[in-house]
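Apart from one protein chain that is not included, each protein chain of the complex appears where it belongs.
Showing chain A:
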Amino acid sequence: MTITRRQALAAGIAAGGLAAGIRPGLAQANEIVIAGSIPLTGVFAFAGIGINDGIADYVKLINEAGGVSGRKVRYVYEDTAYKVDQSVAVFNKLTGSNAANFYYSDSTGFAKTINPELNRKGSMIMAGASFATELNDAKAYPNQFIAGPDYSDMISVLLTYIAKTQPGAKIALVNSDTEFGRDPIATTEAMAKKLGLSIAEKIVTPPTSVDVSTEVLKLRRANPDYTIFHGYVLAPLPEFMTQAKQLGLKTKFMGTFWSMDNSLWAKVGEAANGFMGVMPYRYYFDEDAKAPMLAKIRQMRPEYVSTAYMQGFLTAMLFCEAGKRCLDAKQEMTATNLKAALNSIKDFDTGGLIGAPITITGNSIPVGRVYQYDAARKVMVGQGDWINVSKPS
């Protein structure tokens, strides 16, 4: 039989199409896929690189241990440069060519934008780098969760600590004029009032500002006991603290998760001494309690890994735990079943990544601990116990 060139071409196209059609089906049956819009470049790259390593390392660990209920886990990702449009394009590409069960989102903007599409697909659940209070709403965001406390919860941990340490303390709030920065302002005021703390000053800084002299002057006149920053990574916190020290202010400076990386403060030097903040996870070097997972991380990574790494690692762990519970219950891995499996997590041991057993009833894990930077030892040191700020249901 003679095969013409045209027939051979048609047969090739058909075979290719068949293979492309079959591959996702096979993948779905035999593996679990975590896909991710990861900000490996752009303004959030410092975190994205750590997040990526954290997810990849957990996937490696779980696969070496036999996978999730016998299924191997595959992690696929692409860089988004922390841009929502690019993140959406990556989502469409990755979920179009992979039967993703879980998705890592890089920002609040993307999490909000993709939510209707995520609900429409109904095949995966999503968590990510955003701790936005708005996402902590299981009705509006039924297929998403936050692998830690939301920003309002983080501030609640700080205020609970302050109320316990110095009842009636005066507080100043310094927030960046961004969606990230403005997130917890309203809840902070309400929570402070409830705890008997007073808000002495509210300062908002534009995202492009470099010099903070005028803001420090405001702080000097308010003379608060505590100053809580939110909406920043590092700058302009060191300059704030340096100038406040020059002026002899006694205020204690605090921050939230994205400002808490140890390696960032180690580069600041003496000015960083005494900086406090809330951490949802233990630090790489924490050895003050049983934390076998931290020991494993240290084995895999002899050098310090960032707080962003811990966030990525824990998120992957929770993805896999939800998948495991779903498969063990012999349920189909749909978004509804996966989210229900996630919400069945009760008093779960994260291997010491979080210093208290966790329960996920809604969209977040409202637990954190206050740490303080010790410039002489160049480490963040835990202050007191882990604080649970879950609201009574």
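One rule holds in what follows: a residue touches a chain if its C-beta (ideal position, glycine included) is under 8 Å from a C-beta of that chain, and two chains touch if they have at least 3 such contacts; residues count from 1.
The rule is short, and it goes like this: contacts and distances are computed from a predicted model.
Peer 1: Which of the following is the UniProt-recorded protein name of the chain this complex doesn't show: "protein-glutamate methylesterase", "Glutathione transport system permease protein GsiD", "N-terminal double-transmembrane domain-containing protein" or "Amino acid/amide ABC transporter membrane protein 1 (HAAT family)"?
Peer 2: UniProt protein name of the non-displayed chain: "Amino acid/amide ABC transporter membrane protein 1 (HAAT family)".
Peer 1: Can you say which of A:D53, A:D106, A:E215 or A:D286 touches the chain missing from this structure?
Peer 2: A:E215
Peer 1: Touching the absent chain in the whole complex: find that residue among A:Q243, A:T315 or A:N337.
Peer 2: A:Q243
Peer 1: Of the residues in chain A, which ones touch the absent chain?
Peer 2: 41, 43, 45-46, 48-49, 177, 203-211, 213-218, 220-221, 233-236, 238-239, 242-243, 245-247, 261, 263-264, 267-269
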